[in-house]
Every structure is written in structure tokens, then in C-alpha cells.
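The next block holds one structure in the form of C-alpha cells; read it before the comments.
Every protein chain except one is present and positioned as in the full complex.
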Amino acid sequence: MVRFVVNAPPLITLTTDFGLKDAYVGVMKGVVLAIEPRARVIDLSHEIEPHGVAEGAFLLRTAFRYFPPDAIHVAVVDPGVGTSRKAVAIETAHGIFIGPDNGLFTHVLADQNAVSGDDEALRGVSGVELINPQYRLEGVSNTFHGRDVFAPAAAHYARGVQLGEFGPPIKRVALLPNSIPISRGTDLVGMILHLDRFGNAISNLRAHDLPATPVFEIAGTEIEGLSASYQDSRLNVLIGSSGFVEVAVQNGSAAGTLGLSTGDTILVRDRT
Amino acid sequence: MVRFVVNAPPLITLTTDFGLKDAYVGVMKGVVLAIEPRARVIDLSHEIEPHGVAEGAFLLRTAFRYFPPDAIHVAVVDPGVGTSRKAVAIETAHGIFIGPDNGLFTHVLADQNAVSGDDEALRGVSGVELINPQYRLEGVSNTFHGRDVFAPAAAHYARGVQLGEFGPPIKRVALLPNSIPISRGTDLVGMILHLDRFGNAISNLRAHDLPATPVFEIAGTEIEGLSASYQDSRLNVLIGSSGFVEVAVQNGSAAGTLGLSTGDTILVRDRT
Partner (left out) sequence: MVRFVVNAPPLITLTTDFGLKDAYVGVMKGVVLAIEPRARVIDLSHEIEPHGVAEGAFLLRTAFRYFPPDAIHVAVVDPGVGTSRKAVAIETAHGIFIGPDNGLFTHVLADQNAVSGDDEALRGVSGVELINPQYRLEGVSNTFHGRDVFAPAAAHYARGVQLGEFGPPIKRVALLPNSIPISRGTDLVGMILHLDRFGNAISNLRAHDLPATPVFEIAGTEIEGLSASYQDSRLNVLIGSSGFVEVAVQNGSAAGTLGLSTGDTILVRDRT
């Protein structure tokens, strides 16, 4: 999607629910740069709702294609830290994804056809479990794998350590349920996955999912057809910048005006 | 104001109302670094009030002189995205400014005498409209020009593309009205442009605008003379770190104590 320059410094993105009040994110960057000082570390978001695995998964999906194909994406939304959930790295044609195995990578894998529907088998991509102590910090905590496991893995990978060195291969990954729209008779049922800062409500429906002359029903309100911009009318349904159907209110908040929450349903039928 | 080292990596600043919850800012950085991996990208603020063009314009003014003169400043507070408003780049003696043509650059241009009062004609600086598709992402959206137009323009400029390559010259820019203090008889009328995190209220009045022995009237309260620090008295009017008259409460919030909002008036008269 964008041009890629060979031999650029390694690029690492971070997506977490750590917030920016604590030093957790800064410490992860310290760990990365102590291991690989050439790395460039870019924040995607640290304001994922605490334990909001689905929100983090969606955000990764909207972002990863704008980075070079060899970018290293670290995501840590990890309510199960310290339990038996796996720590994993999955190498795809468009980025390597490092984080807990809890569904965070559902959308980026689905988008690359590396998983299919609710089948957790990996297809055409390589994954490993991160267990080699050589590429973790000493004395791994039970509470902060972002610092002790995932940041070091990203930095060592950036230095050229091969995927197979980090641990044994995995064949399956955890997936989020209901991550794709479903059909109900002739209607299509999508779901609000994300409310952005402007109150725009972004769904899991894509342009190619829609019928020719769509009518949307959201929170009891019916909206006909797609708008071309946020200024087209007071209430707009449009294809947002990430390629997903989005509900927006002109110079206002769709979430506030319509009382929308993540998980709410968008019903689509064909007017004809 | 600060020393500049030649042949440093290109420096790009970002100012938006995108917030840090979504990945919009991270995606802009991905686009920049995919095109120009040597670029250093610095955040000025992403917490401009949504659609707060005046606030963004003020913030740019307080910041741009602390960056090297060849820094590239991208600002995206852009309620008109997807409409007919222009996308522009304006090259000045102290930075190039890239963003929507909606008044965001009023203060940085006024400060450099590149515009005068409410006259929108550009003076002694070069501007272009960003229309060359070669320097935009393919398939420009109607909703996210930060990613599709402005970030690519900044990165290509950083790589050495000349201003004239981006599109046709512009002779005029949009300006914010009432951006400079006005005289009313012997009094001077300024305006609160910004409330900072500490509740300090920053105005558009500068030291050289003031009479010899100023008396300030703010929200019905009269304050005589200028303080030298935030600890001088309970209620202080002082010249803040950006060179503007600022109202502050000792160890407290002026905005809260006096009930101030942006747009409020500060009246200045001479005591003598």
C-alpha cells in the first residue's frame, strides 16, 4: 500500500491497554532500545480499554497495512498475564505480530486469510511460542510480560534472530468469536466494534458486504444509502478511512446522538 | 532561537485533534516512515479539542520557533475534510507548514509577517495546493487526509521533493478572524485563546502590547501589574513561557477559580 525502503532501521509498533499515566510503555521502549538501539518504536495506541482484547484486535486491523511489510507489531492487551495463556509471535506476509495468544490477532490474520472463520488453524503463516529464556528478560514477572517477554522478543527479532529460535512452532491461535458479520435471512447483521474520539461508530461491515441499495437500521433509526463525506447530511453512514461502514453525525457525535455502544447491532437490508 | 545542526535527519512535527485512543496518529507515522525512514516524528499535541482550529493555530504558534528552521510541521484539525477546502503546504523562513487551508496557520504566518491583519494574501512566502497524486496515497479517502495527503506530502518533502512539485502555487490562505488584540478607546481588548493543563489562561496579548502600568480586568476581577512567577501572589498575570499574557492562580487553576473559558475577554487599561 505504501512504498518500502530496504535497509531502513527496524520498525516496531506498540499497542497496549497500559495508558500513558504509568511508565509501562516507556519501560518497554527502554527494554527495546537497550537490546536494539537502531529500532524505531511507534505507538499505535495505549488507550485500549483495559482488557479490551476485541478493541485492540480491531485497531491493529485498521493500522497494520500502512506499515512496511517487515514491521514488528507488539500488542499487549493481556488479562491472562501470568496464567497458562501462550506468548506468541506470528510471521505473516505483512508484518510479524507479537503478543499474548488471546484473540488479539484475529482481524489481522483474517484479513490476510491466515485463519478462516472460527477455525483456529494457522494457514500459510508461521507462528511460535515465545519460551526461549535467552530472548526474555531474566526473572520474568507474572504481571508484566510486555516488558519481560514481548519487548525483548521484538528487539531480538529486529536484530535478526530467526523466528524458530524463539520457541516451538504453533499450529493454532485463539480467535475472537463473532468477528465477522452474519446473515439473517436476506438481511446482514453487523456489529459496532469501535467508537472513535469523534463519536463515530465503526462496524465490522465492509463495502463489499453491502447490497446495491443498502438501508441501515441502527439503534431504532433507519438511514438510507451511503454518504460520501462527514458533511453530506446530519446523519451519515459512510465507508470510513479503514474500509469499514461507519456511522457519523455532522459536526457531532454519533455515539452520543444515537446512544451507541460497542457490541450494538447494525442491520442492513436491500431497499429493492 | 536554538542552534541548528546541518544534515540532521529530517524533523516532522504532528499536531492534530485525533486523540491518542485511536491509531490515527500511529498510522500517519507509519505512512511517513514507509516513505522516509530517516525522518524523526515529534508529537506537538493530538489533544486539540475536536475541530478546534483556533486552539491548534495557537499551539503551533507557541511551538514552532523551538524547532530548526527546516522542520516540517503537519497540522490536521480538519472539520472540512472531504469538502472543497484546499490541502496546502506553505514554506516559510522558519518551517514548512502542511495541512488544511482553514486558518490553522494564521498565527505562525502572522508571527512571521507572512500575512497582515485580516488580509489573506501571502507575503514573501511560497505556498502550494497539494494535488499531485504522485505524492498522495492511492485511493485518497474522504475522511482521513492526515494519512492519505498530509503525511505523504511531509515525507516526500523530507526526501527532497521541491515545493513546486506538489501542485500549483496559492496566493492566499484562510485566516482566523479576531486573532489579534483590538483597541477600544484607550483600552486594549484581548482574548483567552487557550486554557492549559494547570488551568492557566493564555491570551493573545503580548508584552509589547501592554501599557507601562497595566491593569487587567478578567471575568469581573481586577488585577494590577505583572507578576514575575506563579508564586508571586494568589492571583497572577504574567508573561508566560510563550511570550503571551497569562492568568494564573498560585498552586491552583485560574480557569476554575475565575470561571474562565476560551474566547473570554481580557481588558487592559493603563493605571496612570
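Should a chain be cited, it is by its letter among A and B, assigned in written order, with residues numbered from 1 in that chain.
Please note the rule applied: contacts are C-beta pairs under 8 Å (C-beta built on N, C-alpha and C of every residue); 3 or more make two chains touch, one makes a residue touch a chain.
Worth saying up front: this structure is predicted, and the values here are computed from it rather than measured.
*Asks:* One chain is left out of this view; which of A:58, A:97 or A:144 touches it in the full complex?
*Replies:* Looking across A:58, A:97 or A:144, the contact with the absent chain belongs to A:144.
*Asks:* Out of B:186, B:251 or B:272, which touches the unshown chain?
*Replies:* Hidden-chain contact among the options goes to B:251.
*Asks:* Could you please point out the chain B residues that touch the chain left off the display?
*Replies:* Given the touch definition above, chain B has residues 1-5, 8-9, 11, 13, 15, 20, 40, 42-47, 59-60, 62-63, 66-68, 71, 194, 196-198, 228-231, 238, 240-241, 246, 251 touching the missing chain.
*Asks:* Could you pull out which residues of chain A are in touch with the chain that's been left out?
*Replies:* So the residues of chain A touching the missing chain come out as 17-23, 25-27, 29-31, 33-37, 50-51, 79-83, 137-138, 141-144, 147-148, 152.
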